[in-house]
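Removed: one protein chain of the complex. Kept in place: all other protein chains.
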Amino acid sequence: MSDREFQGYVHVRQDSGQCMFTLRANLASTKIKAAVKSATGVAFPNRGLCEVSEGCTLAWMSPDELLIMVPTAQAQKLLTGLEAALEGLHVLLEDVSDARAKFILSGAHVREVLGKLAPMDCHPAQFPVGSFNRTRFAQVAGAVFMEQEDLISIICFRSVQDYVFTLFCDAVAPGSEVLL
Amino acid sequence: MSTRLASHGRLINRAHAVTFTFNGRVMNGFEGDTLAASLLANDQMLMGRSFKYHRPRGVVASGGEEPNALINLGVEGHFEPNARATTTETFNGLTAASQNHFPTLEFDVAAINSKVARFLPAGFYYKMFIHPRSFWKHVYEPIIRKSAGLGKAPKARDADKYEHFYHFCEVMVVGGGIAGLQAAKTAAATGVRVLLVEQTAHWGGRAPVDGVRIEGMPAEEWIAATLADLAVRNNVVIRNRTQGSGVYDHGYALAYERISDHTPGDGRPRHRLWRVRCKQIVTATGAIERPLSFAGNDIPGVMLAAAVRDYVVNFGVSPGDRTVVVTNNDDAYRTALTLKQAGLEVPVILDARAEGGGILMAEALAAGIRVELGRGIAQVLGGKRVTGVQICAQAGEGSVLEEIACDVVAMSGGWSPVVHLWSHCGGKLIWDLDQAMFRPDPNQPPLGADGAGFVRVVGLANGHLRSAAALADAAAQGAAAAKAAGGKAKKTAVAKGEDAEELPLAPVWLMPQGASYKLRSKAWLDFQNDVKVSDVQLAAQEGFESVEHAKRYTTLGMATDQGKLSNINGLAILSKALNVDIPDVGTTTFRPPYTPISMASLAGEARGELFQPIRKTPMHDWHDSHGADWEPVAGWRRTYAYLQPGESVHQAVQREVINTREKLGLLDASTLGKIVVKGPDAGKFLDMMYTNMMSNLKPGRCRYGLMCSENGFLFDDGVVARIDEQTWLCHTTSGGADRIHAHMEEWLQTEWWDWNVWVVNITEQLAQVGVVGPNARKLLEKLGGMDVSAETLPFMAWADGEIGGFACRAYRISFSGELSYEIAVPANRGLEFWEMLMEAGAEFGVMPYGTECLHIMRAEKGFIMIGDETDGTVIPQDLGLNWAISKKKDDFLGKRAQQRSFMDNPDRWQLVGLETLDGSELEDGAYAIAVGTNANGQTNTEGRVTSTYHSPTMGRGIAMGLVHNGPARMGEVLSFTKIGAAPVKAKIVSQVFYDPEGEKPNV
Partner (left out) sequence: MLILNCPYCGREKDETELAAGGEAHLKRFGPGSSDQDFEGYLFDRANPKGLHFERWRCAAGCGKWFHAARCTATLEVFGTYKAQTLEPPKTIRDAITAKRPGWSWRNFS
């Protein structure tokens, strides 16, 4: 994947330097929580949230699904550690790095750009920094992580990455500011 | 003559003149004008022609309710028909043209329709065009189509940008008049998020025009101060040029922002559709003045009284030198006073009320204006412009008492609250007898998700015609809305409004009340669709008693203005004709949007490249640059065939089949669904999902499996590989990946939630390549890595390893009947892997092949394809797949269904091969013709073709089909339908045309 970018009134950039793993497991289980925490060193995220530490991100996808994101360089080590920590537990851990595409929106107006494409309340009180949500961007499913007040990560499926990139480039076209 | 005044014009900037064209004529206007104001300033009262009679029509209103002044706006990619001149802001370079006339606006040959109006009564179309039947298609329809529609359809692609915006708030206030401002201010004070929208470019609504004072200051000052107060609050979003267009369930509302209609080409989107979710909606949408129904009320120059006032006060435009005011209420006196004050003549005010009005009448008399009480208009004189009026007694039948010359008639029949948004989602109305209007019934609001009302109507729209009451209402309801939406109660002061006391109006539905047929047939109700008082009366006489029926029969209110001026007058006429009260007739249904909004705004970003997401495999771009002829498959684009220079699609497909059978082909199979199923109960689960047994599959091995719905019908198939003790990988069809993944999740979540099974869809994680053909193994061995020999990797086995340096998983499976490997690599490396295979395969004659080649090869082998051999009514037993249905299992999805008498029965249409006697191809979907006819007189059938191709391998047409008791009828010859030709004879044969022993893949 190429790290394409577009400078509109918000900057759009593809970030292919991340590996992603899907963990299907009972997230309410203390054993699972402990295993994930020990292998990643990241606090276990509560419902609707992300936790980040040392470049590793844990995102709450559903009551039994966790998304683990880590820079490619750290991926193999993390995977080995996770597999060891989860040994013997009823889980399914799959590498989905190639199945997903990640984009980063940055700029002062990231929230309203999200508001053009996702039917979600992007107000800071409703979607504070650290929040994670699965929704749709126009016609495709995706996930959004509010990393910083002016930085949002977007995750979508690989097959529609061109659509999603074009979608956000279109939404950040200069002159189309909503300016709430 | 209409012209620009030297005085007045609060909304225009005289320092900034603009130039525009109307029907090619260059005209001048000012920044801040509406197009209607600019046209009037250029003495262009005639703005269009009516729909049915092509009558000359001038502007009648000053806002969104305008029925007449519709224009073709813009050119080429910026062209839009039926734009209202009253809501179009004039800008430099604007191009406008009038519509619905031939050859010119001034002279229209179709105006003859008006002369034959008595032959074109209500329901004319229904009565006329049904006889003779044969005339419809060739005579009537073409003529009606040609005369239908007002504006021209755009020819060029829309050049502008449009977008959506999802907005969430607690309280949405629609309407930026004084009531809307007050409601927003009160709600905002509680701290909740407030969205305030106003459809025009200006705030304050009618109050500044009507001379309202608030808090002791002119309304304009209070409006500016309130707006400034709202603007600094960070919990308030305010937008002008944004119409609250529709209210829907659960607090969903649409607002239509016209961002750059008035500044085209400045790089901004043209429209933005706000998709609002809120807890409470306050509509402060004002009221619309009603016309009066008198003969000739459609002649250009007859206008609503408040509109006349608007043009003078807001735009400094005089609609004419001499204006006769005709009214049934006090408000219209303001127009007379305004005109007089602007130095224009008001020869007479005709007040239909015998007792006349109050303070405002006294002011008019004091200003020296003649006032006639109990009088009305018998008939307006003039053709393309008003030249005078004939006065009569309102109580009489229209005997002319006097003729007065004038060039404008300002009429007022009272006010109708704009209750549209209240009604969109089910709010009910009550008839206010005193004010002769429908207003919202506060006891029957539209209900939200919590079962409580979520829309409130305030101000004029709630029937409060006086500013003090309107402001008090707005403040109270703004606070109540905020409280209902979770705001903290906070006391805020209510602005005090002052305006002149008014006496009640007297309802006047026809002028004069006893008007003769001749007058009634010239008294217009619906100006755009040409519906007159006499038409509605005829509808009632002919039995159309329901208002909804009468509407459709007469087309009253069915024009682009949706009857904003005509509805109440029309149903009052109907109620009188039926001799029932107005509320018993009821209203027609108000539906969103409030005024027409652009189709492009509804599409938003979904046009051109973004019209539909296209799913691409990792090798998509390679295919594209190697002659791919694309085929849409479940959102993906797959290559149908790779065209070489000079080849037709058919030739390419035939070449690909032959090359793959004889040498080596590559297939991009990445779209196939790949679902990992894992857990202690995974085997048990898959035994439920598939008709065959999956729990006893050995690790390292593959098995073809079938999936049925609970109704027994086959709906997906694919190869399942057992990975380890607790893990299986299920391949699905390309179209089935998401569906089957969801299907598995559904059963795990909702039926067997105590089973320990996890499922992950890894379809897009892997690029999968089919390496197919007699040279397949040679290629893989050349690249080196894992052992792909028949001994180590036999047919229907899989193994992990490395090929040419790529970590991969290789499956020995074949859908083509050839020696075949399917090799999965991480998607990010898919393209590299593909290119390596292409390069290394050159010496073995490698060629990529597409989906049609795949289809032909599988048909030659008699393999079924989901969607060809199945259509949701076919069970596996119909396809000879009994071998894949486990008899050992107690249960699987579809098992119980297949035990039903009509499924557990050989007397069905079953799969066979078909060979035409002449070698031609059967038509896809062709039916086998049986003896006799059915109850409908149709020829009986006994089978149909499900797949049919020209097989290059066989050198002839081959087909598969479902035939009644087919397998038992081998060798029989059937006749198959062929569209437009004689039936084709075909013999029933085995569906396995190629390599019936299955030796080729198993080497």
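Miscellaneous remarks
Every chain is named by a letter (A and B) in the order it is written, and numbering of its residues begins at 1.
We adopt the following convention: a contact is a pair of C-beta atoms (placed from the backbone, for glycine too) under 8 Å apart; a residue touches a chain by one contact, two chains touch by 3 or more.
Note that this is a predicted model, so its numbers are computed, not measured.
Annotation: of B:D434, B:D891 or B:E997, B:D891 touches the absent chain (contact as defined above).
Per the touch definition above, the residue from B:L433, B:A449, B:A493 or B:V580 contacting the chain not shown is B:A449.
The chain that is not drawn here is touched, among residues B:R10, B:H262, B:R277 or B:K340, by B:R277. The hidden chain makes contact, of the residues B:E548, B:D624, B:E745 or B:D871, with B:E745. Although one chain is hidden here, its contacts on chain B can still be listed: residues 248-252, 277, 447-451, 710-711, 742, 745-746, 749-751, 753, 890-891, 895-897, 899-900. Although one chain is not displayed, chain A still touches it through residues 47-48, 61-63, 65, 119-121, 133-136, 141.
In this section, only the chains that are shown with their structure count from here on.
Between the CA-based centres of chain A and chain B the separation comes to 32 Å, rounded to the whole angstrom.
Across the interface of their complex, chain B is touched by residues 1, 22, 24-25, 64, 90-92, 94-100, 112, 115-123, 126, 138-140, 157-160, 162-164, 166-167, 170-171, 173-176, 178, 180 of chain A. Of all residues in chain B, only 161, 163-168, 193, 237, 266-269, 272, 275, 277, 604-606, 609-610, 612-618, 635-636, 676, 678-680, 727, 756, 758-760, 762-766, 826-828 touch chain A in the complex they form.
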